[in-house]
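Complex shown without one protein chain; remaining protein chains in place.
Which chain is which? They are A, B and C, in the order written, and residues in each are numbered from 1.
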Amino acid sequence: MNKARMEAFSDGVLAIIITIMVLEIKAPHDTDLNALTKLAPVGLSYVLSFIYVGIYWNNHHHMMQTVKNVDGKILWANLHLLFWLSLIPFTTAWLGQNHLTALPLALYGFVLLMAAFAYWLLQTLIIREHGKTAVLARAIGKDWKGKASPFLYLSAIVSSFFIEWLAIAIYIGVALIWLVPDKRIEAKFYNNED
Amino acid sequence: MNKARMEAFSDGVLAIIITIMVLEIKAPHDTDLNALTKLAPVGLSYVLSFIYVGIYWNNHHHMMQTVKNVDGKILWANLHLLFWLSLIPFTTAWLGQNHLTALPLALYGFVLLMAAFAYWLLQTLIIREHGKTAVLARAIGKDWKGKASPFLYLSAIVSSFFIEWLAIAIYIGVALIWLVPDKRIEAKFYNNED
Amino acid sequence: MNKARMEAFSDGVLAIIITIMVLEIKAPHDTDLNALTKLAPVGLSYVLSFIYVGIYWNNHHHMMQTVKNVDGKILWANLHLLFWLSLIPFTTAWLGQNHLTALPLALYGFVLLMAAFAYWLLQTLIIREHGKTAVLARAIGKDWKGKASPFLYLSAIVSSFFIEWLAIAIYIGVALIWLVPDKRIEAKFYNNED
Partner (left out) sequence: MNKARMEAFSDGVLAIIITIMVLEIKAPHDTDLNALTKLAPVGLSYVLSFIYVGIYWNNHHHMMQTVKNVDGKILWANLHLLFWLSLIPFTTAWLGQNHLTALPLALYGFVLLMAAFAYWLLQTLIIREHGKTAVLARAIGKDWKGKASPFLYLSAIVSSFFIEWLAIAIYIGVALIWLVPDKRIEAKFYNNED
């Protein structure tokens, strides 16, 4: 089974997820600066979620390059990942309307946590299919980002109910960790292509 | 005529269908647990429909791999299938707002029934084009899932007007039947590709 | 310049156009049969527009198969076509809410007329680029459908202000004319591929 359509479908879903979030930034009726500053929380939530979906697209892109075959299990593990990511526009909208409120903050983290789990599951199935010595298995290596993220999400979820700003700080922090390029991994990908 | 654009177009439409359903889960104004639990029916409808569209995408993906040529009839049979699937976001939204109500339950099943019919029509046209001995014809084999589903949808539609929970149970049941991988078929696909 | 991305972009836009129209079919608050029958005009407009966009996708698919090179002019002629098609969800929504009313009926026809003109322009540019003897020029042949449609749209626009049902009948009629496969043309396409 070839992977091209799975990539095309994932690209489509991720492109839609990242773009429909902007529909939540409703054009205000007023036209003064106040109307615009009121949109700041919604706008910031959008930026954060845009980066998260961008990270997932980026990592998905990298991972799929190492994949040769996909089977039914991998197709469904991929749909499972897309399911959790598809909830991000909803959690983003709720967070944007209620910044620094416990439940929206916690739910935002919960969906990120489940997406991280779904990504790990997909990755595990791909490695199993291709063998421990495959490019992906070696490229991931110690994968400290992948291992640390769930714990960070969990602590952010807990923080939501006690110190709201800490939860937001953690979400921003995790995004930054992933944004910083991981020279070592990219090098391995490149070397392999030679 | 080549099948690449038909696949790309179908992937696009299916990706949009599966993603815009999430727009129906409106962010509530309140931020307490009660506001979230009120969303449960909408959320569960979303999960169910996500799985159904995922199943169709999956099966469509498998079926198209066996196809060599597409003609005008197949293009329109494919659009006909996409038409019925495009109604799923609507029936999902109506069902989500009115769980356990007769008409939304019945309509949900009716659209699934018509999509199943459209899929069967597309499949039949493809087999006719490629011959009885083609991969698809052999892979489908007895196709008990495809034959049983319409009857199950029909009984769910009838149940909607008498025992509402039974209709939902049947919709969940059919989804589960399709989710369970069909080893035998996948094997045939693989063998053929050798 | 290669045509693959122009096809991919057009597929994306057409897939979105055909799917977001369904967002106009709002789930009613009531759950009785009356609520559903009230949706009939909206639903019928959706069916009609779905078929029109399907026809355009189908014809676009056929036409692009004959194309070897695209230049800036062709890219913009294609965007011009997509612009008019992108207005169909709007005219469909307005028509659906106000069936058998003059202005929505006329505007629906006007957008179809402009799309037909944009399609003709794109086709003309492609033929000029590839020469009169090219596949497309020969395949189109007398092109009576393409020549008759604008006049039919025009008469529907005029009818909108006098005999509303005639306008709708013409829109349905033109769709049917295009739906009926054109054996002769498809044959030419096939022969050429040998």
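Rule of thumb we're sticking to: a residue touches a chain if its C-beta (ideal position, glycine included) is under 8 Å from a C-beta of that chain, and two chains touch if they have at least 3 such contacts.
Here the structure is a predicted model, which is why all the values come from computation and not from measurement.
In the complete complex, the hidden chain is touched by one of A:41, A:54 or A:150, namely A:54.
Chain A meets the missing chain through residues 7-8, 11-12, 14-16, 18-20, 22-23, 25, 27-29, 31-33, 35-36, 47, 50, 54, 57-58, 61-62, 64-65, 179, 181, 186, 189-190, 193. Mapped onto chain C, the footprint of the missing chain covers residues 1-2, 5-6, 8-9, 12-13, 15-17, 20, 23-24, 71-73, 75-76, 79, 82-83, 86-87, 89-90, 93-94, 96-98, 101-104, 107.
In the analysis below, only the chains that are shown with their structure count from here on.
The best fit of Cα atoms from chain B onto chain C calls for a rotation angle of 90°, in steps of 5. Mean C-alpha positions place chain B and chain C at a centre distance of 26 Å. With centres taken as mean Cα positions, chain C sits 37 Å from chain A.
Residue positions 12 of chain C are each in touch with at least two other chains.
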